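Questions regarding the structure given below will be posed in turn.
Left out: one protein chain. Kept in place: all the others.
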Amino acid sequence: MFHSRTVEIWVGLFVAIGFAALFMLAMQVSNLSTVTGDDGYEVTARFENISGLKVRSAVTMAGVKIGKVSDINFDPQTFEAVVSLRIDSRYNEIPTDTSASIFTAGLLGEKYIGLEAGGEEELLLAGDELELTQSSLILEQLIGQFLFSKAADGDDE
Amino acid sequence: MTYMSNVNDKPLIEIRDLHFKRGEQVIFDGVDIDIPRGKITAIMGPSGTGKTTLLRLIGGQLRPDAGTILVDGQEVAALSTRELYQLRKRMGMLFQSGALLTDINVYENVAFPLREHTELSESMIRSLVLVKLEAVGLRGARHLMPSELSGGMARRVALARAIALDPMMILYDEPFTGQDPISMGVLLELIHTLNNALGLTSIVVSHDVKETITISDHIYLLSNGKVIAHGSPDELEKSPSDWAQQFLQGLADGPVPFHYAANDYAEDLLVTMGKHMKGGAV
Partner (left out) sequence: MSEKKHSPLTPLLDWLQQLGRFCLGFFERLGRGHLLLFHIVSGIPGLAFKWRLVVFQLYSVGVLSLLIIVVSGLFVGMVLGLQGYNTLVDFGAEESLGTFVALTLVRELGPVVSALLFAGRAGSSLTAEIGLMKATEQLSGMEMMAVNPVKRILAPRFLAGVLSLPLLAAIFSAIGVMGGYFVGVDLLGVDDGAYWSQMQAKVDLHDDIYNGVIKSIVFGIVVTWIAVFEGYDCTPTSEGVSRATTRTVVHASLAVLGLDFVLTALMFGEG
């Protein structure tokens, strides 16, 4: 039981550093500081095609992340994708006629949902549905359309 | 038997018809031993006769295959773990190596059983530890680590630790092996005086015949899983058994053959030569 004070100080230091590292991982590395847990409210939006959007994808407004995709379902009646968006409770003054579009970050990047505010006075509440949506752009379709129109142009000449 | 006259009350340890096997090897094959109270009893025999095993059986670390071991009226093998631990607090055991805890110093080693089993204050523990260390003459060595002790000193510290809880008996496992004459003398003296001064019962397992005989009141000779002879040192010296005489006098040949059981020597050699011949022919 020699130098018990030194040993104890070292152990104290070790535990402190360990918890500091855990704290740093939680605060600095993870999204804890940007989106706090599960509080917030949920709205839904229907899209014809969401290709590439995933649960946990970002929901942004004017480029600022305000929430995330919490659930994705398929509606077998209308053949549409039903996406649930969990929006941080700080951003609770969003008009009901806000439109939702699926964008791609960069050419090959992640899909995310961008919201664009409308002009209504009424505000979105939990459980509301966003009526105006624009589906994901699919690269293959775009290229196909582009080639097709080019070919059509060529025929005209 | 003659020794019955020395026993005034019930023996502290009664072993009856003890059988014990390790794997296929028979260690004890019907052994009866009585250890009288307040005396030094020596258990002797050649290496490998299971003397240490006997101590472990008494201490409850091993269970006999058949037979009973009564320690102070309690059957060791039938005790629950809790009862066994209670019994062990009243037994001290001195291991061949000393078995001191190597990460703490001499003082803490002797204090270890006190700290584990009593709620004594630090100053009480200190006085007790110093008393025990003084008894073995190592009060001055209390700050040393076990690695700094000689073999004899380590055994004396272990002895101080064994008597820390004032046990009713002490089991000594080969206390004299590998000791120089001086520490051998010290250990002999210690075992003798501690036994008389503290009213202990001592069991000494040893094959150092001359030394052990000088301090023991009663001797058991074990070989091949049986008690070959027993009695006081004087009785044993007059024992008619050839085996006992060979062991006590340390003769090279006798009932215990010098040679390990083998085929005929000449035949064995011939086989080797035959092989060589064959090898040469090829």
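Labels for the chains are A and B, by order of writing; each one numbers its residues from 1.
We adopt the following convention: a residue touches a chain if its C-beta (ideal position, glycine included) is under 8 Å from a C-beta of that chain, and two chains touch if they have at least 3 such contacts.
Note that the structure is a prediction, hence the values are computed from the model and not measured.
> Return the single residue from B:Met91, B:Leu149, B:Leu222 or B:Leu236 that touches the missing chain.
B:Met91
> Out of B:Val26, B:Leu70, B:Ala99 or B:Met184, which touches the unshown chain?
B:Ala99
> List the chain B residues touching the unshown chain?
59, 61, 85-86, 88-89, 91, 93, 95-97, 99-102, 112-113, 116-117, 158, 161
> Name, in rising order, the residues on chain A that touch the hidden chain in the full complex.
1, 4, 7-8, 10-11, 13-15, 17-22, 24-26, 28-34, 37, 54, 56, 58, 65, 106, 108-109
One rule holds for everything that comes next: only the chains that are shown with their structure count from here on.
> How many angstrom between the C-alpha centroids of chain B and chain A?
77
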